[in-house]
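Of the protein chains in this complex, one is absent; all others appear in place.
As written, the chains take the letters A and B, and residue 1 is the first residue of each chain.
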Amino acid sequence: MTEVEVTGGFRKAHESQIKEFKYTLYLMRRSPLTMTGLIMLLFVVIVAIFAPWIAPYHPTYIGGQQYWPYDSSQMLSPPSLQHLFGTDDMGHDLFSMVVYGSREALYIGFIVVIVAMLIGITLGAYSGYVGGWVDEAIMRVCDMFFAFPGLVLAMAITAALGPGLQNVMYALMVVWWPGYTRIIRGQVLSVKENQYIEAARAVGLSRFKIIWKHVIPNSIPPILVQATMDLGNVILTAAGLAFLGLGAAAYTADWGVMVSQGRAWLLAGYWWWSTFPGLAIFITVLAFNLFGDGLRDILDPRLRR
Amino acid sequence: MSEDAILQIYGLKKYFPVKGGFFGKVIAHVKAVDGVSLEIKRGETLGIVGESGCGKTTLGRTILRLIKADDGMIFFNAPPDVQDRIRELVGRKDEKSKRELEEIRKKYDLNRKNDKEIRPYRRKMQIVFQDPQSSLDPRMTVKKILAEPLLTHKIVPSHKVESKIIELLELVGLKKEHLHRFPHEFSGGQRQRIGIARAISLNPDFIVLDEPTSALDVSVQAQILNLLKQLQRDLKLTYMFITHDLSVARHMAHRIGVMYVGKLVELAPAEDLFNDPLHPYTKLLLEAIPIPDPTKRKKERKLFTGEVPSAVNPPKGCRFHPRCEYFMAGVCDKLEPPLVEVKKNHYVACHLYTKG
Partner (left out) sequence: MDDDILLKVEDLHTYFYTYEGVVKAVDGVSFYVKKGEVFGVVGETGCGKSVTALSIIGLIDEPGKIVSGKIIFQGKNLRELSEDEMRKIRGKGISMIFQEPMTALNPVYKIGDQILEIILLHKYGIEDIKKAPKDIKKKERKRVIDMLRLVRMPDPERAIDSYPHELSGGMRQRAMIAMMLAAEPSLLIADEPTTALDVTVQAQILNILLDMRDKLGISIILITHDLSVVADVCDRVAVMYAGNIVEMADVYTIFKHPVHPYTRGLMQAIPSIAEKKEELKYIKGSVPNLIYPPPGCRFHPRCEYAQDICKKEKPKLIEVEPGHYVACHFAKEFFEKEKESDKNE
């Protein structure tokens, strides 16, 4: 669309958006827990981005498999200046592995949640807006998924597909999409009641356009909260699967795998092997939950006038 | 009655299912609109008044085919000779007439058209909603809101959209500074102006105004009412003005229809309705309106009893009979009174006037 410039520059055209954004920042600043979550989150993200510069040791990849340099003379050494988080039973530097592990955790979290959300948004929006047998069919399928506990279902799927990171992610997507479908559907049912939807119909917009231009954009904000918290939950579940031996191979920079491997040594006094990756999981999951919780308040329409 | 009618409706019915029980079975129906027939003349304002839930909005939405009527005919913009023919055919029972009417319906009845076929008509009939808060998408700027209908129907080439929008804004008393603002940054009256701009953007012939001022303050209401009147003059619009406020109806409408529980009980020229209300319900309504003059306080405070009955199980016979002071046992609770012309252009549905 060519624009006739009658109304001034970018700042002017986006004045309202800028105001909204500033207001969001203000609300965020007012909530200490949200800020704590946000800072922790930024910390994890920065670690993930700058892992190659932060970690003293780096893996090599052979045929997609991760190999870490090791020093047999340093086996199971406790935290020291040289190895901040100590080493494992082959002499790998645990600090480097925990740092690199953040990349994998975030990767799993984001991909799984985004894919699950996309599926959920599409199905949920059609289910809620179109109604009738489409709705009925989609909802019954969701119900079937809800009948199994999530972790058990994920375990079964991973077990069937075979262990490995990719398969864990597929399993988690399968487990997660029905939740989004349901939330979005509920949201759509309430958005649908707004008169602007009817106004769009009165103006002659097609159903497809109404769903994508009006219904979905107005249904998404509430699920952002859920999505943020789910990032943490997905990471936690993925770690759980890895802990059960269904995730990545041994001696890879995967927090779940590391906790799992170190567990056997815990009682023998080698506490650091499990503890540091465990802490990393804890911090990340907590960060997403705190931030998600705060986001709920910030996006609350009552606060937003 | 051979004036040019922009809209003719006959026996319009809309029943909403009421679901209940374990499996969401339909257990009853809300008879929101239950057999309404009327005509709207080109260029006039037809007021529809009635209390909450009597089916005013539903009537407007079914006419615009935002919801599909369960029964009845809606002829919009039929050629004058066809209009006359329809009027002649509607009452007739013989096979030949029925077949002829069927042919006309296939061509002109909105109720016979599917969603795709309806779309071109959308340009010609529009609606302004009651609630300025929820009738504008909160995530869209004014520009996007107004561009949508223009682009959908390709009213102007896309490089002229912005200047057309500015023209529309000025027409409804807003400024081009408002172009990039979000709905929540406007007052109720301004939002309603945006809603009006959206409705007139497609150069419609006919607009349903569903309580366009009931959410507004009186001083702003006056601005909007004046604006609507001015637009009607300038753009040659026909209005169906829905309101629960009789004084607003009087100010705006040429003719007024009074609805009660899904039915039209009285239809008359505005002056006539106020000077000589015939239906007992209309009388009650007029009695209940407070007058903005303390010296005209009613000496005797009338006891208004009862409430509007549910449209799920409306009373048998005349729906007003449980509240009516002229109730005639054996007649009013048995027979449904038809809408008949009692005086010139003055229609009433009440047994007081049908007995002769």
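In the analysis below, a contact is a pair of C-beta atoms (placed from the backbone, for glycine too) under 8 Å apart; a residue touches a chain by one contact, two chains touch by 3 or more.
Worth saying up front: this structure is predicted, and the values here are computed from it rather than measured.
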Determine which one of B:A270, B:A311 or B:C324 touches the chain that has been left out.
B:A270
Tell me which residue among B:I48, B:L284 or B:C318 touches the hidden chain in the full complex.
B:L284
Out of B:D217, B:D276 or B:E341, the sole contact with the unshown chain comes from B:D217
So which of B:D81, B:E307 or B:E325 would be touching the chain we can't see?
B:E307
Chain not shown, touching residues in chain B:
51-52, 187-190, 217-223, 225-226, 229, 244-248, 250-252, 270-271, 274, 284-295, 297, 301-308
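By definition in this document, only the chains that are shown with their structure count from here on.
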Distance-wise, how many Å sit between the C-alpha centres of chain A and chain B, to the nearest whole number?
50
Using the touch rule from the top, collect the residues of chain A that touch chain B in their complex.
1-4, 6-7, 12-16, 20, 194-196, 198-205, 209, 213-214, 217-218, 305
Chain B residues within the chain A interface of the complex
61, 64, 66, 119, 122-123, 126-127, 129-131, 134-139, 141, 148-149, 152-153, 158-163, 166, 176-177, 179-182, 184-185, 195, 198, 202
